[in-house]
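Report on the structure given below.
Removed from the display is one protein chain of the complex; every other protein chain stays in position.
Letters are used for the chains, namely A, B and C, taken in the order the chains are written, and counting of residues starts over at 1 for each.
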Amino acid sequence: MMIGREPLLRADGVTKEFFGVTALSNVDFELAAGEIHALVGENGAGKSTLIKILTGAYRRDRGRIALEGESIDPADVMDAQKLGIGTVYQEVNLLPNLTVAENLFLGREPKRFGLTSPREANRRSREILSQYGLDIDVTAVLATYSVAVRQIVAIARAVDLSGKVLILDEPTASLDAAEVSRLFSILEDLKARGLGIVFITHFFDQVYRIADRVTILRNGQKVATRPIAGLERIELVSMMLGRELQEQEAHGAEPVDYSKKPVVASFEGVGKRGRIAPFDLTMHAGEVVGVAGLLGSGRTETAELMFGIAQPDEGRIAVDGRPASFSSPREAIHHGFGFCPEDRKLDGIVDDLSVRENVILALQARRGWAKPLSRKEQEEIADRYIAALDIRTSDREKPIKFLSGGNQQKVILARWLATDPRLLILDEPTRGIDVGAHAEIIRLIGELRERGMSLLVISSELEELVAYATRVRVLADRRHTGELEAGAITPDTIMRAIAAGEDETPGDRGGKGRAAEILAEGAA
Amino acid sequence: MTSSRLFPLATTFVIFLIAYGLCIAEFPNMLSTRVVGNLLTDNAFLGIAAVGMTFVILSGGIDLSIGSVIAFTGVFLAVAMGDWGVPPVLALVIVLALTTAFGALMGAMIHYLAMPPFIVTLAGMFFARGMAFLISIDSVPITADLYDTLQGLYYRMPGGGRLTFIGVAMLAVVLLGIVLAHFTSFGRNVYAIGGNRQSAELMGVPIARTTILIYALSSFLAGLAGIAFSLYTSAGYSLAAVGVELDAIAAVVIGGTLLTGGSGYVAGTLLGILIMGLIQTYIVFDGTLSSWWTKIVIGLLLFSFIALQRGLVWLSARRRGAAMPA
Amino acid sequence: ADMTVGFSQIGSESGWRAAETTLTKEQAEKRGIDLKFADAQQKQENQIKAIRSFVAQGVDAILLAPVVATGWDQVLEEAKDAEIPVVLLDRQVDSSDDLYLTAVGSDLEHEGEVAGDWLVKEVGDKDCNVVELQGTTGSSPAIKRKAGFEKAISGHDNVKIVRSQTGDFTRTKGKEVMESFLKAENGGKDICALYAHNDDMAVGAIQAIKEAGLKPGSDILVVSIDAVPDIFLAMANGEANATVELTPNMAGPAFDALEAYKKDGKEPPKFIQTESKLYTQSDDPKAIYEEKKNQGY
Partner (left out) sequence: MPATIKRVLPQLAALVVILALNTAIAPGFLDIAYANGRLYGSLIDILNRGAPVALLAIGMTLVIATRGIDLSVGAVMAICGAVAAALITGDHSLAATILMTLGVGILCGLWNGALVAFLGIQPIIATLILMVAGRGIAQLITEGVILTFNDPGLIFVGSGSVFGMPFPVILWIVIGIAASLIFRTTALGLLVEAIGINRRASALAGIGTSALLLAVYAASGLCAAVAGIVAAADIRGADANNAGLWLELDAILAVVVGGNSLMGGRFSIAGSLIGAMIIQSVNTGILLAGFPPEFNLVIKAAIIVVILVVQSPASHTLFAFFKHRPGRAAETPAGAAKPEEGGAR
């Protein structure tokens, strides 16, 4: 396309080592003005590292970066921002203690008479966010909003900051379909204005939908840069993995009557005022209940009540037919529950501890402090899951904070698998996980189900739900509005059920419009 | 809503009013302009220093050196004006420059050497008091005319209370602190660093400059507090203001600022100072407590304030949760 | 009660001060005076606050045991404006003397001198290396007791201070610092006498001397100041040689003066000096110990 002309942003021979482990070796990268350039690769391939180097968050060991032909050397993120490069890093790096507006305008607060003007910042924030269909109180602190909202705010900030280049590292990891299409239309606009956009994702659909070119990284090396047009999907995957990927079975699970199977736990009229309306849910052994809904529909809240993180103010819980109540996750775990949380950075990883320690943490906590797992047992468990989930780490003793985002996610998953729970709740388990591992996790869920584990899986990825769910709970506006039985589960039916639920209970997000949007989206 | 962010602050204010009311019920004399004037004047130096401490704590740090810096300032001023014959105004300028530079140095060590603020400022605490000792171990009176003038500047309120220069200066510092915290980029950056240093860095906040400025500001205000203290006592003494850092920290925290950083208000600090002053005044008015009961009662009152505050905030969080549409 | 008196005490940093507080309360009770007690926790600012509160409260008189000499002008003036007489206890201030009614106390420098004179007499012409345990660096007793002692030994070249460190007026530090003095001075063989700015440090140091295998009181002479009960116990055992008394009953003379002033406006002298009495082993320390034991030290 733009060949011949000087690219907007260009990196030559970028190399980066961390404590002797090579994360990037001799990577070249080119971004043209007015293009959307996808960056793909397995977990730990070096994508995030590359963009951190481009934006001055890391120093490179070797290599050259040029913006519009001029050699640049951003010493920190501020430098990069001044050069017109706006970035959303993988872990949503905003400040939960500041308001939405303050987050949007940090570092470039609107001023009046030399002093900052919060009023003006609030006004402009509302304006900006409305482009993303987000009508929220911008004077509330960010901590009160869900991961998804934070993600949108982060994107809005980066877009607003980027004069020339916009870099997005897995921006869509926790967005639903409607949010994604809104984001894409904004990206198209920016592209038309001549911005260069780097877009990292593990969703190939999205790559094909929006990108002009794609660069593939593998093991810290660049494999190729290709125009999307004419690139076969199979080819893309094999370039990324360095091998062929077995074709995913996209059909749903066999319709089996699970109601005959033993009941692991039942929840009757369990609810919490202001959080989630009372719901009934019976979990049988050997079934996977998928949970679908829009952002903020109350999926996470449902899980939190089931796991004792929040206490219901009404309803009955029974485990193995006996009444139970848990006031803390610890008690839930003693009943054989497990919960892999959505926000891995805040609720998941214990960042200074090693991969080994992170894996065995829940198991050890359940055994009690007096019965330590021996070092050998710990190593065995860790090694088993590092192999099973293909966790990319140079060493099981590496602090988890030095792993790539997707690999951290796998470690947290391993933590819960290691406890071998009877009821496992997974909140967005495949967030940020690459295609290879994604297929692996879907296979794993199937296997656990066959072994008789009961699973509740929350996911925004409908295809994924279709692949493993034996039934699907549908939530809208903090209510359980419906359920799809095995056999009737397709992305389209789920979408319709969500939309129907939204229409029933027009909530703060303007139900009608949303429902129409979702359906339109589903049709596209 | 913003009002919910201000809730802890409002709670603290209400607690203060109730407590004052209770005191008056027991000792009607406490409702006099003298007591009000005293609250401001007696706590002026602490208030000024606590404003600086608020910024430090908002950024997630801590400054243990302020008490020593106050002592150093006093001794330096006394000896400079007395023995060395430095003109008073010049001495004031020099001492503020010295303390500010001292704070900047601590900030630079904290940032560039990645050392914990607690320890850097602990060393700073030893150092500043040590320097005060080196200048003079005696308590040195200050006799400059400037001091007489400033001490003579007060407004006599009806009822005999005095609104003194240093009391008003403290209020002015609090006001400026509020503006600095909430209406400048520097203020935003302080909150940002306190929220999460790494994120702030990735959002382009100038960490190095802000950190150095924060500690420079704190030491500058400690210097100013030292000047207020020397006006208060007309003397410099190297053993003065021992433990003031803990009083300041307590005031900041009682005022609703989180020690983990990123959340709190300068105005809250003023309330914290007033609450602590009220506790002391109450104890003196009571006048029956032995030395040891004084300590125990201060501890208990401190505990009740904090527990009450937490209880109210907790209750309101529950109420607000329930008020949302189910 | 016909008179309400506010008493701003420094704190309770030592047994001596606890005794002063106890005796003051006793004296007040005996005379039917309503005493408002305020403990300043060693902080001048707290004392100033307390005096201001006393003024706001409208007491009839104020007793002040000032933690430091400087910085009282303003607050004393305020008390004077409110026509409340102030009596200083046990330490002096450097304010002009029309700001307070009178000061009751001993002369700190004189105490040091008495201790020094005793030592000079005791050793005669012999060479004597003295180690000194100072009070809290910068505190006025530390400064004055040091100066007084030095004045007493000046001119006697055979007596000289070879080491001087602060023991913070505490037993623990007294012991620790004495241990290092002993190490530094040839296991203590080069030390002839110890001068401690208070008895507590001396008591700690005596233990250190004993643990080092020397005999306090004979191998190393021990002289200190305050005359608290425990030092008499040590003297009775022959482990300490002399102490200079600082009486904790400052309130008695203070109340006398106040009552006289209130009754017929009689101005007392500006300084009522208490005696700095020297006690040695020949003063029947055992009996004095028994007598002092119950005075609230």
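Please note the rule applied: a contact is a pair of C-beta atoms (placed from the backbone, for glycine too) under 8 Å apart; a residue touches a chain by one contact, two chains touch by 3 or more.
Everything numeric here is computed off the predicted structure, so don't read it as measured data.
Remark: the absent chain touches shown chains A, B, C in the intact complex. Across A:A57, A:V355 or A:I441, the single residue that touches the chain missing here is A:A57. Shown as candidates are A:E6, A:D73 or A:D189; the residue that touches the absent chain is A:D73. In the complete assembly, the contact with the undisplayed chain comes from C:T166, out of C:S140, C:T166, C:S224 or C:T247.
Only one of the listed residues, C:A184, C:A236 or C:I272, touches the absent chain: C:A184. Those residues of subunit A that touch the chain absent from the view are 18, 57-62, 73, 75, 91, 309, 328-330, 333-334, 339, 341, 345-353, 357, 361-362, 364-373, 399, 401-402, 415. Interface with the hidden chain, as seen from subunit B, comprises residues 62, 109, 111-116, 118-120, 122-124, 126-127, 129-131, 133-134, 137, 196-198, 201-202, 207-208, 246, 249-250, 253, 258-260, 290-300, 302-303, 306-307, 310.
Taking the whole complex into account, subunit C touches the unshown chain at residues 11-15, 17-19, 21, 134, 137, 163-166, 168-173, 175-177, 179-181, 183-184, 187, 200, 203-204, 207, 211-213, 230, 296-297.
The working rule: only the chains that are shown with their structure count from here on.
Viewed as a contact network, the protein chains form an open path, each link joining two chains that touch. Highest inter-chain contact count (C-beta pairs) belongs to B-C.
The distance from the centre of subunit B to the centre of subunit C, each centre being the mean of the chain's C-alpha atoms, comes to 34 Å. Those residues of subunit C in touch with two or more other chains do not exist in this structure. Under the contact definition stated at the top, not a single residue of subunit A touches 2 or more other chains. Those residues of subunit B that touch subunit C in the complex are listed here as 27, 29-30, 32, 34-35, 38, 41-42, 45-46, 133, 137-141, 151, 160-162, 229, 232-243, 277, 280-281, 283-285, 287-292, 294-295. Of all the residues in subunit A, the ones that touch subunit B in their complex are 57, 76-78, 80-81, 87, 89, 93-99, 102-103, 106-107, 109, 115-118, 137, 139-141, 157, 271, 273-275, 277, 478, 507-508.
Across the complex, subunit B is touched by residues 6, 9, 11-12, 18, 21, 35-39, 41-46, 48-50, 52-58, 68-74, 78, 82, 94, 136-140, 143 of subunit C.
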